[in-house]
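Read the structure below first, then the notes.
In this view, the complex is presented without one of its protein chains, the others remaining in place.
Every chain is named by a letter (A, B and C) in the order it is written, and numbering of its residues begins at 1.
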Amino acid sequence: MSEHGSLAHHFEDLEQQRQSADLGMWLFLITEIMFFGGVFAAYAVCRWMNPAGFSAGTQHLDVTLGTINTAVLIGSSLTMVWAVQAGHEGDAKGISRNLMLTILLGGVFLVIKGFEYRHKFHDGLVPGPLFHFEGEHVAGIELFMCFYFIMTGLHAFHMIIGIGLLMWLIVLARRGRFTKEYSNPVEGVGLYWHFVDIVWIFLFPMLYLLEH
Amino acid sequence: MSDNIPFFPDQASAAASKVDALYAFLVAVTIVFSVLIFALIFYFAVRYRRSRMGERAKTVKSSLKLEIAWSVVPLVLSLTMFAWGADLYFEMRKLPREALDISVIGKQWMWNLTHIEEGNKELNALHVPLGRKVRLTMISEDVIHSFYIPAFRVKADVLPGRYTQLWFEPSKAGEYHLFCAEYCGTKHSEMIGKVVVMTPVDYERWLSGGGTNEPLDVAGERLFEQLGCASCHGAEGNQRGPRLAGLFEKKVQLADGRVVVADENYLRQSILQPKAAVVAGFEPLMPTYEGQVSEEQIVQLISYLKSLGEKEAN
Amino acid sequence: MGATTVPLIERTREHYLNVRYGIKSWLLTVDHKRIAILYLISITFFFFIGGAAAVVIRLDLATPQGDLVESETYNKLFTIHGIIMIFFFLVPSIPAVLGNFLVPIMIGAKDLAFPKLNLLSWYLYVIGGSFTLWAMIAGGVDTGWTFYAPYSTTYANSHVILTALGIFVTGFSSILTGLNFMVTVHKMRAPGMTWFKLPLFVWSQYATSIIMVLGTPVLAITILLIGIERLLGVGIFDPALGGDPVLFQHLFWFYSHPAVYIMILPAMGVISELISAFARRAVFGYRFIAFSSLAIAILGFLVWGHHMFVSSQSPYAGMVFSLLSFLIAVPSAIKVFNWTATLYKASISYQTPILYAFGFIGLFTIGGLTGLFLATLAVDVHVHDTYFVVAHFHYIMVGGAIMGFLGGLHYWWPKMFGKLYPELWARISAAIIFIGFNLTFFPQFLLGYMGMPRRYHIYDPEFQVLHVLSSAGASILGIGYLIPMVYFIWSLRYGKDAGPNPWQAKGLEWTIPSPPTTFNFEEPVVVVEDPYAYPTDDEPTWPQPEEAHV
Partner (left out) sequence: MHDHQAARTISIRVFLALMVLTAVTVGVSFVNLGAFNLPVALLIACTKASLVLVYFMHLKGNFKLLWVAAASGFLFLLVLISLTLSDYFTRDW
């Protein structure tokens, strides 16, 4: 097996290489958990300190758009699963087709998010000197909006990186770099994409639903 | 400043000697273990040097008993330290009921102190009577500072936006350091002052020497009128806002179901962010006074609100 | 694994240093050993910058009025001193230099699991370091290494964002190193290299990596939040919005307390190796030392609140954090006692590395025990943010971690470069460092208990005597650090050839030539021997011979 082009010199065999890549990716995801975890902890504390403001803030978010986006993102995870599956079967066409679907859905998510952001700007709900919206002001709304922008912004940033990675995979797939034995990069990026999905699964109720 | 032991701080509060006793215990444990380990290493290093032992070490079997012993002994000792330290800490944190109240406002880079009852103001200095408990309620106008009196072994951070409290009972007359112990910018090291502990007689003389001062609750009462608080919180009680007399340290039922204690921080929040905690049974009508009152004025208002309760009780 | 089976090196033997020449062959290398050398050079550079700041600090503190520099400069000096020493020197020191070099060799692998990632780590480190240096040159930062809000977010007018960016980027370097080590230890061990055959140094690196992977991301996000708040003027630590500056402290210390174990665990690993090599015997209580590293790594995540006893944190939370802090004393004690017991009936030779190991044990004990003073609630109220704390952490970090690093560097230097350093000079400088160190930092314990606050540029004259002693000590210490610098460089050219195993030590790294070849091992490695299988006289002599459970 060691004559296989995809085996790096310092590994014994492809299985060792695959497991290393898998473990490495999972460890990276742990760091991502902790990275978002810092904001989650901060959110928990600030929500505890400003219950009224946070629940008032939630009311300014659009549950319909949030729900649609959740569905879109979960859909993109499904197509990602299919891409990984195609990778295991050595089906390069299947990989690129499913990855393109994933990119498409990811794009839809970002566009919807963009519309939401525009609304918030329009309504004066962006924290900072411009913060002035119509309606009743409860202390803590601005703080809530800080969290909204930080959390969804970080999440969107991760999606953009993810989309970049997906494009790179499509190029590799077109070049015929993936075989039945070797599709580690697809698997790795897949894990990353699902992780971003999981983050959203938590953000959605925390920002849009709780006490709205 | 230390008059007996060199390189040791004065013991000028009731707590100081207790802290020092615990410290002495810790020092003793440290010396015992350091000396033990130093001595063992030294002895082994000399006794088992290669020129004496030859090229090979002797076989030594591992020993579970030993491992347990040197885990349990430190564990027991450290739990002792913990228990002693925690006990004393709670004693030092538990605020006394009756005390001389001082308000502290820290800002870059000075300490403003006010004797709440008499209204005497001080800058970077605090005069207190011997043997009487003193309670400080502290807030910062900018960054975090820390109020530290080494001779009393007390310290507490002073935060923006929230009151913290500290108390001590001076036990020795004299002049002591007051330091800002939390890094707060360029002149952090100059945010210092002195604490002067005087006999009660001297203290009374010092108080009256400060000219005529307006007690804080009187100033607060005037503010209460000026700011129009009275229009909603009139003495009669059948007003738009809740009755405030006797409110301090009572439990308050809020509209969102929480029950909170009306301490200084709650009163402060009620003035600055009234909508964050709405009293059950009232409409959220009260406007915010954020930006209209200084920290000093808030302290005055709070003193007034507290005094309302005391007058009620009398 | 006998040392004698290795052929004598010839002058022209090819090894990792001479396979390729030229700057490009270094900057694009993926060889873990070359990357280790790159790190060695970079961290030394940063150490001397941090040290230079310390020199100015100590000179300035020789007089109570602080005659040498302005207050503002002073504040920038201790900030940059702390930031550089922690993030750019001590955190990467042992892992990125000795760990990088040794972990693959010790487990019989050709390289780390992800060699390119390893190089990326170094580049991230360099980029992060450049940002921080840039911030320093552009005017500095004055927040203290702890960046407490709201000073750092709103009030400081110095280069906070640039510095924060530097630390953010370097954090990822640390994360990737940890990740790489973990995967390597899990997946790259040679056949026969079971977990309990791993040298304790590898165990300690593994435990360290856990902290790097789990803790550092929280620092990254915290620093990012500070940057955002400063940049945009709004953020979650602002009390005016309903946020809480104390929350910053929680997030910061969630990383920064475990980070102190990132700094000490690798040094502890080194000490285990040194003691056994120069005492010629297996480390006493191998499994206890191995597991205590893991215990420290995990417990380390549960105690961060002990930095916040007077911060207005709830006294109940303080109590929990205090209790948990005391529990960490137990695994630390286990290590100290097992090392000491390893010396019992050993065959000890006093070469430089073990002198550093002795220094480590003694100074770490003092530093650790004074950590317990700080974990004791009522005492910490008094000594928090005084020189007592400064003395505590310098005892552990300078007296402990740096002694460990220097000991390890002396021990493995012959392996890394194939040359011996002059032993006499090395012993002399070890003695100078030990003396200078104690003179510098012991007086600070007294200062601290007297009530001298830290980060004070100007102080009351009553503290001057002790400060002068400390400054005097620091100059001795500085000289002590310069000497190794000189003789190490000297040895590269003039040092005697070391041969594969100058100390007759056990361990895979001593079975291969010095310096090693690019892929470390000529033939596939199969491990059969236990670690530290030094031959001993066969009679069991411990008082009560227990059944072997180690």
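By definition in this document, contacts are C-beta pairs under 8 Å (C-beta built on N, C-alpha and C of every residue); 3 or more make two chains touch, one makes a residue touch a chain.
Worth saying up front: this structure is predicted, and the values here are computed from it rather than measured.
*Asks:* Per the definition of touch given earlier, which of A:I74, A:I112 or A:L154 contacts the omitted chain?
*Replies:* Considering the complete complex, A:I74 is the one touching the chain left out.
*Asks:* Which residue, C:F301, C:F364, C:Y411 or C:F463, contacts the hidden chain when the whole complex is considered?
*Replies:* C:F301
*Asks:* Of the residues in subunit C, which ones touch the absent chain?
*Replies:* 186, 214, 218, 246-247, 250-251, 254, 301-302, 304-305, 313-317, 320-321
*Asks:* In the whole complex, what residues of subunit A lie against the chain that is missing from view?
*Replies:* 19, 22-23, 26-27, 29-30, 33-34, 37-38, 40-41, 44-45, 48-49, 63, 67, 70-71, 74-75, 77-78, 80-82, 84-85, 88-89, 190-191, 194-195, 197-198, 201-202, 204-206, 209-212
The criterion applied here is as follows: only the chains that are shown with their structure count from here on.
*Asks:* Where are there more C-beta contacts: A-C or B-C?
*Replies:* Between B-C and A-C, contacts are more numerous in B-C.
*Asks:* Approximately how many whole Å separate the CA-defined centres of subunit A and subunit B?
*Replies:* 45
*Asks:* In angstrom, rounded to a whole number, how far apart do the mean CA points of subunit B and subunit C lie?
*Replies:* The mean C-alpha positions of subunit B and subunit C differ by 35 Å.
*Asks:* Which subunit C residues reach two or more other chains?
*Replies:* 242
*Asks:* Among all residues of subunit B, which ones touch two or more of the remaining chains?
*Replies:* 273, 276
*Asks:* Under the stated contact criterion, what part of subunit A meets subunit B in this complex?
*Replies:* For this pair, the touching residues of subunit A are 50-53, 136-140.
*Asks:* Within their complex, state which residues of subunit C touch subunit B.
*Replies:* Residue positions touching the partner: 66, 71-72, 75, 142-144, 146, 148, 150-151, 154-156, 239-240, 242, 245-246, 279-281, 284-286, 288, 309-312, 315, 318-319, 322-323, 326-327, 329-330, 333-334, 336-338, 340-341, 343-350, 358, 361-362, 365-366, 369-370, 372-373, 375-382, 384-386, 446, 449-451, 453-460, 462, 466, 534-546, 548-550.
*Asks:* Quick check: in the complex, which residue numbers of subunit A touch subunit C?
*Replies:* Interface residues on subunit A, with respect to subunit C: 8-11, 16, 19-20, 23-24, 27-28, 30-39, 41-42, 45-46, 49-50, 53, 127-129, 131, 139-140, 142-143, 146-147, 150.
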